[in-house]
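With one protein chain withheld, the remaining protein chains of the complex are depicted in position.
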Amino acid sequence: MSAKINQFATQMLAEVISNKKVGPYHHMVFAVGEMASHVKPGNFVAISVGGEQSSLVLRRAFAIYRALDKGPMGGSIELVVAPHGQGSRWLCQRAVGDLVDFIGPLGTAFGIPTVNANAMLIGGGYGSAPLFALAELLKNKGCRVDMVLGASTATKIYAPLEGKRSVSSLTLTTDDGSTGIHGQISEAIPRLIREFGTEVIYSCGPMGMLAAVAKIAEEFNLVHQCAVEESMACGIGVCMTCVIPVKNEDGIKMIRSCIDGPVMDGSQVIWDRKTVMDAL
Amino acid sequence: MSAKINQFATQMLAEVISNKKVGPYHHMVFAVGEMASHVKPGNFVAISVGGEQSSLVLRRAFAIYRALDKGPMGGSIELVVAPHGQGSRWLCQRAVGDLVDFIGPLGTAFGIPTVNANAMLIGGGYGSAPLFALAELLKNKGCRVDMVLGASTATKIYAPLEGKRSVSSLTLTTDDGSTGIHGQISEAIPRLIREFGTEVIYSCGPMGMLAAVAKIAEEFNLVHQCAVEESMACGIGVCMTCVIPVKNEDGIKMIRSCIDGPVMDGSQVIWDRKTVMDAL
Amino acid sequence: MSALDFSTKIGSKRFSNPIFTASGCASSGQELAQFFPLTEIGAVVTKSIMVKARTGRATPRMAETPSGMLNSIGLQGPGIDTFLERDIPWLVEQQVKVIVSIAGESVDEYGVLARRLRAVSGISAVEVNISCPNVENRGQVFACHPDTSIAVIEAVRRNIGGELPIIAKLSPDVTDIVEIARAVINAGVDGLALINTLLGMVIDTNTMKPKLAGKTGGLSGPAIRPVAVRAIYQVHQAFPDTPIVGMGGVASGRDALELILAGASAVSVGTASFGNPKAAFDIKNQLAELLTEKGFNDLRDAIGFAHRGI
Partner (left out) sequence: MSALDFSTKIGSKRFSNPIFTASGCASSGQELAQFFPLTEIGAVVTKSIMVKARTGRATPRMAETPSGMLNSIGLQGPGIDTFLERDIPWLVEQQVKVIVSIAGESVDEYGVLARRLRAVSGISAVEVNISCPNVENRGQVFACHPDTSIAVIEAVRRNIGGELPIIAKLSPDVTDIVEIARAVINAGVDGLALINTLLGMVIDTNTMKPKLAGKTGGLSGPAIRPVAVRAIYQVHQAFPDTPIVGMGGVASGRDALELILAGASAVSVGTASFGNPKAAFDIKNQLAELLTEKGFNDLRDAIGFAHRGI
C-alpha cells in the first residue's frame, strides 16, 4: 500500500462558531485548529450525532465546503448541511459554542490537472458544497471554471455569493423551472460542454445525477471526477459498508468510497445497478 | 376498584423556569400550569430523559418537592434532583427555557392525621424533598412537626431555609459527623421520639433507612408512613416492575409502588429480603 | 381521497384498527384509560394470566438497556378466577375489544385456562403465550420446540370450543422460527404473535452481580425491532395466509408500518407505553396518516407489501 491510510485524520471536539440557515440548508462553521490545514477539496468529515445518550451509534459524513487555515478563530471548517433525518437535524440544531465530535479530513480529494484546462464543475443540491473550494484552486492554477448547479427547485440550489467569485460562468437549472434552465441538470450539460469547450468534468450530487454526467463524459470522451455518496458506517475504512462497484479485470470490484473515494474516476464506476446485481 | 387509577395524571411539556445547584443537588422549577393544583405531598412526576435521539426509553421518577398552584409563572412544580446516572444528569443539564416531558402527579400521598398529633418527619439525602410540603400541611392542621434529616455528609443534607419555616424542630445527622449528630439517622431516632413525644412517623429516603425506621416505629408502636423507592419502568401501573412486598393473609403480596405507593404503611411492608426470597 | 379501511381480521374476528397493546404492558387496561379512550385502539391484550395467583419474582425486576429494557416479572397475577371476575367485566363494560393472553406451567394448565375462557362473553381472541418454562420438562420453554408447542395448542383447541380465534405467541430465541410457526399452524391456530422478548442479562458493574433478581430477563424495546421485522418477514413469507400480530420495539406509526410491510396484520405496542402512556393511541393515528399518505385505501394492501415485486 502506498500512502498511509487516513494519514491526516484526527479526532477532535470542534466548537460551533456559526450556524446560519440558508434556504433549506444550514451553513455551519466549526473551529478545528490544525485540522483545517490538511483539508483538500473533496475531503469530508465524519461527525458523531445525538449527544451523550444517543441511540445513533454511527457517524454522519459531510463534505467540507471550505477550510480556512488561519481565520480569526484559528483553523475552521465550513459545512453545508441539509436537515434530512435524525442525525443531520440534530447537527443543524447545534448552537454557537456547542462542541461536536469531528473526525477529518477523510477521503480522497479532487485531482487537479497538471496543465491548464477548461473545467466544468457540476453540483446537485448540497453537492455544490465542495465545488467552490475546488473552483478557487482551479482558478488559481489558471483553469477556466464553468459551474453548473441544479436542484429540484430554486431554494435548493446552494450558491453563496462569495463562492461565485472563482467561476468564469455559473449556470443554474431547476426541475421545476423556478430559476435558471428548466429541466434536469444533465439535459443542459451537453450544450454547455460544447459552448465552453470543456476538457474536464468534476461532479458532486445524488448518485442518479452522477451516473447521468458519467454517461455524458463518456460520450464526449472527457475526464470525469465525481464525488460519490454511499451510506457509511465508519468513514475510515474499517466496515466495508460504503462500497462502490468499479470495473476490474475479472468484472467487478467493490471499493470503499470513504478511503478510495469519495472522489473517484467516473469512468471506472459501474453505474448500472442491473449490471452489478447480475455480476454478484 | 374504588378511585380511578392515575385520576389526576396528565402528560405535558413543562418549561424549566429555574435550575440552581444546591450542594450536590439541583433545585429545579418547572412551569406546569393546571398540573400543580392536583399535587399532594408524597406524589411524584415521571420524566422523559435524553432528548429526541435518546437511547433511554424509560421515564425517571422524581418526588415533588413543592407545587405552587398560582405562582408568578402560573402553576409550578419544584424538584430536587441528584445527578446520579445518565438520566438524572441529563435532567440537571437542562437550561431555563428548555421543555421537559412530564407526567404527573402520580402515586399516593401522605395521609394526614384527622386529629392533632406530634409528627416526626425523617428524611435521608434528597428524601427530604417531599417532607417540606408535608410539614407545612401538618403545621397548618395544628400538628407539632419535628424534622430529622440525615445523610452521609453535611453537603448531602437538603434543608433549604424556606423549608424550615414549618417545623418545630430540626435535627441533623451525618454518618461522618461533619454536621449535627454523628452517626446513622436511625441511631438518633429513638431518643428523639421520646423527647418530642412523637405519635406518628413519616419517612422518605433510601430503603435501608426506611427499614430501620420501620423497626423503630414498630418498637414504639407508632403509625409509620414511608415513601419507598423502587426502580420504575412506567410510573403509571402498567409494567409491574416497581413492586414492594407487603404482608398478606397467604404470606406475601407484591404491590406496585407507583400506584399503591410511593407512600405506604411502613408496618405492612416486608423489609427483610431473606423473608421475601424464602416466600417466593 | 376515499376513507381508509383501517380494520383488520384475525380468524373470525374483526378489529376496527390494527393497533393493540402488548401482553404484560397494559396491565388490566384501567391504568391507561386515564390517558386515552381504550376503545380508540384495536384491542387490549391482557397480561398473561395463569391458573393460580402468582406472586412473581423479587425485585429488581427491570434494567434499562440501550434502546431497550430487560424485565423479569415472573408472571405476577391474580389467577384466572379473580381475573375473570374483576378485570374482564370492566373492559367488556367499556366496550373495549379484549384478547386474553394465557400462560401455563404444563400442557394441562393451558387446557384448564382454555376451558375457563370458553363461557366468557365479550372476548375477541385468546393469545397463547408459549414462551413459558415447562415445569414438567426441566423448565424448558414450550415455544422452543415444535412438539411442546403443538401439545399446548392442541390442548387449547380441544378445550376452548366455539369460534374464539387462537393466536400462538412465539419466542424469537429459536434456531428456526418458521419451523415453530409451521408446527402451531398445523395444530390449528388462527394467528401468530411475533415476537416475545429475547432472553438477556445485565450485570451491575457496581455490585458485580446480575442486576435482576431473576438473573436473566426478557429484552424488549426498539433495540429488538430488527429481530421482530426479520421474524415477521420470514414467517409471512412461508405462511402468507396466517395473520400475524407483530410486536417488538414499535414506538411510532413509522415503526408499526415497518412491521405491517413485513407481514403483520396487527401491531402490539409494549415497552413504548412505558415511555409514553398514550403511545398506542398516537401510533394508531400516525399509522393511519402514513397509510393514507402512501396512497393505501385499505390496510390489507399494506400487509406484507415488502414481499411483493422484489
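We call the chains A, B and C, going by the order they appear; numbering starts again at 1 in every chain.
We take it that contacts are C-beta pairs under 8 Å (C-beta built on N, C-alpha and C of every residue); 3 or more make two chains touch, one makes a residue touch a chain.
Bear in mind that the values here come from a model prediction, so they are computed numbers and not experimental data.
**Student:** With the full complex in mind, choose from A:Asn19, A:Ser55 or A:Thr173 the residue touching the hidden chain.
**Tutor:** Answer from the full complex: A:Ser55 touches the omitted chain.
**Student:** To test your reading of the contact rule: which positions on subunit C touch the chain that is missing from view?
**Tutor:** Answer for subunit C: residues 63, 65-68, 70, 144-145, 173-176, 198-203, 205, 208-210, 215-217, 219, 221-227, 229-230, 233, 249, 254, 257-258, 261-262, 290, 294, 305-306, 310 touch the chain left out.
**Student:** Just the residue numbers, please: which parts of subunit A touch the chain that's not shown?
**Tutor:** Looking at subunit A, the ones touching the missing chain are residues 1, 4-7, 9, 11, 48, 55-59, 103, 230-231, 233-234, 236-245, 252-254, 259, 273, 276-277, 279-280.
**Student:** Touching the absent chain: which residues on subunit B qualify?
**Tutor:** Residues of subunit B in contact with the hidden chain: 55.
Operating definition for what follows: only the chains that are shown with their structure count from here on.
**Student:** Please give the groups of chains connected via touching, computed with subunit C left out.
**Tutor:** When subunit C drops out of the picture, the chain contacts still join everything into one piece.
**Student:** Averaging each chain's C-alpha atoms to get its centre, pick out the one most distant from subunit A.
**Tutor:** The most remote chain is B.
**Student:** If you average the CA atoms of subunit B and of subunit C, how far apart do the two points sit, in angstrom?
**Tutor:** Comparing mean C-alpha positions, subunit C is 35 Å from subunit B.
**Student:** Report, in whole Å, the distance between the mean C-alpha point of subunit A and the mean C-alpha point of subunit C.
**Tutor:** Those two chain centres are 47 Å apart.
**Student:** When you check subunit B against every other chain, which residues touch at least two of them?
**Tutor:** Counting only residues that touch two or more other chains, subunit B contributes 55-56.
**Student:** Would you please write down the residue numbers of subunit C that are in contact with two or more other chains?
**Tutor:** Within subunit C, the residues that touch at least two other chains are 66-67, 222.
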